[in-house]
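Heads up, one of the protein chains got dropped from this complex, but the rest are sitting where they should.
Just so it is clear, A, B and C label the chains in written order, and each chain counts residues from 1 on its own.
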Amino acid sequence: MATVSLQSKTFDKFPDVVGRQDDTNYLNHDHSITSWLFTLDHKRIGLLYLVTITLMFLLGGALAGAIRLELLTPKGDFLTADTYNKAFTAHGIIMLFFFLIPSIPAVLGNFLVPLMIGAKDVAFPRLNLLSFYLYFAGSVIALTALLLGGVDTGWTFYTPFSSTYSNSYVIVMAVGLFVVGFSSILTGLNFIITVHRMRCPGLTWFRLPLFIWSIYATSVVQLLGTPVIAVTLGLLGVERTLGVGIFDPRLGGDPILFQHLFWFYSHPAVYIMILPSLGVTSEVIATFSRKNVFGYHIIAFSSIAIAVFGFIVWAHHMFTTGISPYAAMVFSLLTFSVAIPSGIKVFSWLATMYGGSISFDTPMIYAFGFLGLFTIGGLTGLFLSTLGTDIHLHDTYFIVAHFHYIMVGGAIMGYMAGIHYWWPKITGKMYSEFWGKLSAGITFIGFNFTFFPQFILGYLGMPRRYYEYPDEFQVLNVFSTAGASILAIGYSMPLFYMTYSFFFGEKANSNPYGGSTLEWTNTTSPPSPHNFEQTPVVTEEPYHYHGKEAAVVSH
Amino acid sequence: MFEEFKWLPDQASTVAPEVDMLMLFIVVVTVVITALVGALTLGFAIAFRRKSESYIPAPWFGCIPLEIGWTLIPVGICLVMFSWGVKVYSNIVIPPADAMELYAVGRQWMWKIQHPEGQREINALHVPIGRPVKVTLTSEDVIHCFSIPAFRVKQDVVPGRYSSLWFQATKAGTYQLFCSEYCGTEHSRMIGKVIVMEEADYQKWLSEGAESGQALQGRKLYTKLQCVTCHTGNAEAKAPNLEGIYRKHIPISHIDGVKIKDGTKVFADDSYIRESILYPNAKVAAGWESIMPTYQGLVTEEELLQVIAYIKSLNQGQTPPRTEETPTPATIQNKVPNKEVN
Amino acid sequence: MATTEHSTHQPAPLSLYLATFGMLMFLTIVTILAGFHNFGMWSTPIALGIAAVKAALVIVIFMHGYSSSSLTWVIILASMFFLTIMLGLMLSDYVSRGWAM
Partner (left out) sequence: MSATNETVQDHGQHHHKDLAHHFDTLEQQHDANTLGMWAFLLTEVLFFGGLFAAYTIYRYKYSAMFEEASNHLDITLGATNTVILILSSLTMALAVRCSQTGNSLWTGRWLLITIAFGLMFLGVKYVEWKHDYHIHLMPGKDWSGKDYWHWQYAKKAKDMETEAHKKGSAEHALPDRKDVLADNDPSLGVRGIQESQQARLFFLLYFCMTSLHALHMLVGFVLIGIIAYFAYQGAYSPEYYSPVENIGLYWHFVDIVWIFLFPLLYLLGAHMGH
């Protein structure tokens, strides 16, 4: 293990940034609490997010643990039905709205977007800080709802259950999500303008790193989708408080309309979670294969395509609700349109690796994991876009397994790959390669152990959101719970070795992995408060490794 | 826990093998592609592992035939899945015309099932083997979902409207009936059994302890709710004759109180009858004054189904005689505004 | 920096604003008059059409759409595009529900 990391570090293609006189960086130039809490520096805001979402992830993970424990046996013996319902609701809401959606965009995006495009900061630094505090306020409100007694509607808030029948704190939670939604919108807005208007000289659109393309596509979804969920939750709140019937059929409303409005956001929201991971994977694979990305333009456009197609497929969540069969067919066909750009990406990454010079550092191991899990997650989506099979699989554990493969297997693996990849840049420290690879391996194995049995469970017919289940489903549930305990170990390990490395890690140089993008080549690790000593000028395409032999040899 | 375990679900309806074939096809595609991606990842990782620190690989920007290939081949596969899926889907959703009809009402947290012959059951559904069965579904409160995995069918049960699903059982036995749309605290206990019986057993079961036919219950309601006061079926009628209207196209004159084009017709199915009882003004039969009061809040979903079953069975000249002792519907109606809905 | 368009930010003549205002007033009168006339199924398209023309005037003149970058127009068109998708696909479900299989 150690040899590999050593090798990586000796590969120092680009010299350290010239002109650095002192050791001042964004982390140590001011140590006061206020300098952190009121910082306008995108890098520090990224770290504020990192700490907050990690806490939310731990909370969501603990809830997942409780859920899996309950499902160990067919009878409800660990939790009551009500607690179980509140636990899976809280798990869903926390993981989706407070962890996955802000994970890569808000942490890595904030840290990297200005660095990767050679800018001093995002376009609107104050708005950026406001986004963080909106996120924070939204989290506080949501946690308040949980402390008051929780919400038992499921994260989908289906009416009329949520508007009329549920006796839980739906409105408090809706307010929390409303607020956090605005955080998401403002973050997306900030990135879009930043990418459009803050690129350094020479950095044309097709010289942008693919991570930027994916963040850009994500931001478009955030900007277009989030307001719709905000207004939908608003209507839900109006219905619940005033007792009027926007969605309640007994008062003339239509509960299916809620689902249409809800999924108009919530399906594209899946792409908010997965697109940035696709971007991270492109970066990681290019760097560790030391090769340009195959089909750069196609990968860039496929991110945009996924973002746009994401808005025309939402009703595939509603095939069994009694929407018109014709609409179901149209949405089924449209849904397949998302499969194509996703497939193109996977094959292009493989072609990138082909003929490369692949090194197996931790981020690459995570990226391999991502590749496997995203492939399975994406392909199982085919079962659900195909009408004939979706009817049987809808609302069963097959769905649960599928979206966990995408959102946990895909998005979190990508997030972990990104965190490990840019950790030396963020902190200026190296983490232990041994522990990194071990945790990547354990996570991958634990993940498959947990969620693969759920595909079979779903096919056997076990409905989701059951806290008791018929005996015949127990074997696979035991497997799943066992896997979850492995997964928990895999996910907790980075907490320790990363924290350790932050304080005691070996110092990283400016480009320990031989990355080719601006954040590696043109600034120190960690970067100075204003990112670059001099504004970079870009003269060539990204991932331009070839023709640099001389530089390496001379080293 | 191992004794009940099985890898594959029961295959007990006519559509189940079709769904499973399609499933198998997608599984094969999935496994092949996953294996391909996995093998290439591992293979490339080994073959192209970093051997020398100074080696910089040659660039490869793209390969048009390759890219066209991995775009068009998936498009083709997707189109096959889509069309196959649509074919299976239409078999799942379109019931045969001769299907026998059952009714199910979902509520927190049970299924109430009615047979036309009068049998009623809770969280159990007895059906004969080899006959297509159409279940008309509705909910009294929130959205539920009527799901029988062994038959590969599933339909959300939405309050305020009828939905339906059909199946034809092929194997005798007992199967799971689930509510698969989250519906509140006891969602996971809203499960029942589907008991598929040989025709003879089914007939025997039907004859045991049926209170009275569903239509007969409906007939009682027809008098009790004073439908008969106006729908007399004779010359004194103040409302259309309901004999033999079921599944006929009948002319209507107003929609939501607004006059519409002459000659417009509506198909008198379950949903239309339900709507006409709850919202009499929604589609008014041509030639009649819109004087009918709404029965919203006065009949339960189950009773509605019984009235509908009765109207279905109502043939020429069968409308019962009018009885005067019960109050007119209008008086019942006056109580409505005071009734709290929530 | 990446800006390629160079907008001049020259103030538009006062008369243009006043003329636009006049046009908007005129269209408001037209839309009210049209509202009182029964065009059958065309009533709503006509009303929305006039509203769209008014909105276009506001965007082009008052909001300086005439001198805005092409990116601004991409944003404007995107908003209409996604709004249309949302309304259109949602409505497609409701409209086709009654169709026989």
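The definition used in the following text is that a contact is a pair of C-beta atoms (placed from the backbone, for glycine too) under 8 Å apart; a residue touches a chain by one contact, two chains touch by 3 or more.
This one's a predicted model, so the numbers in the text were calculated from it and none came from an experiment.
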Visible contact partners (per top-of-document touch definition) of the missing chain: A, B, C
Hidden partner chain, touching residue among A:Thr80, A:Thr499 or A:Thr539: A:Thr539
Full-complex contact with the absent chain, from A:Ala123, A:Ile215, A:Leu371 or A:Met462: A:Ala123
Option from B:Ser54, B:Ser290 or B:Gln318 whose C-beta touches the chain left out: B:Ser290
Chain C, residues in touch with the chain not shown (by the definition above): 1, 3, 5-7, 9-12, 14, 17-18, 20-21, 24-25, 28, 31-32, 34-39, 43-44, 47-48, 50-51, 54-55, 58-59, 61-64, 68-69, 71-72, 75-76, 78-80, 82-83, 86-87, 90-91, 94-95
For chain A, the residues touching the chain missing from this view: 14, 17-19, 114, 118-125, 127, 185, 189-190, 192-193, 196-198, 200-203, 207, 209, 223-228, 230-232, 234-235, 238, 242-246, 250-254, 257, 260-261, 264, 516-518, 521-522, 530, 533-544, 548
Missing-partner contacts on chain B, residue numbers: 255-258, 279-282, 290-294, 296-297, 328-331, 333-334, 336-337, 339-342
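Assume only the chains that are shown with their structure count from here on.
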Centroid spacing, where centroids are CA-atom means, of chain B and chain C in whole angstrom: 42
Where chain C touches two or more other chains at once, by residue number: 101
Numbers and ranges of chain A residues touching at least 2 other chains: 256, 325
Touching residues on chain C, where the partner in the complex is chain A: 1-3, 71, 78, 82, 85-86, 89-90, 92-97, 99, 101
Chain A contact footprint on chain B (complex, rising order): 1-2, 4-9, 18-19, 22-23, 26, 29-30, 33-34, 37-38, 40-41, 44-45, 48-63, 66-67, 70-71, 74-75, 78-79, 81-82, 84-93, 108, 141-143, 145, 147, 149-150, 152-156, 158-161, 163, 176, 178-189, 191, 341-342
Chain A residues touching chain B - in the complex, by the definition given at the top: 7, 10-11, 76, 81-82, 85, 152-154, 156, 158, 160-161, 164-166, 243, 249-251, 255-256, 289-292, 294-298, 320-322, 325, 328-329, 332-333, 336, 339-340, 343-344, 346-348, 350-360, 368, 371-372, 375-376, 379-380, 382-383, 385-392, 394-396, 456, 459-461, 463-472, 474-476, 478, 545-549, 552-553
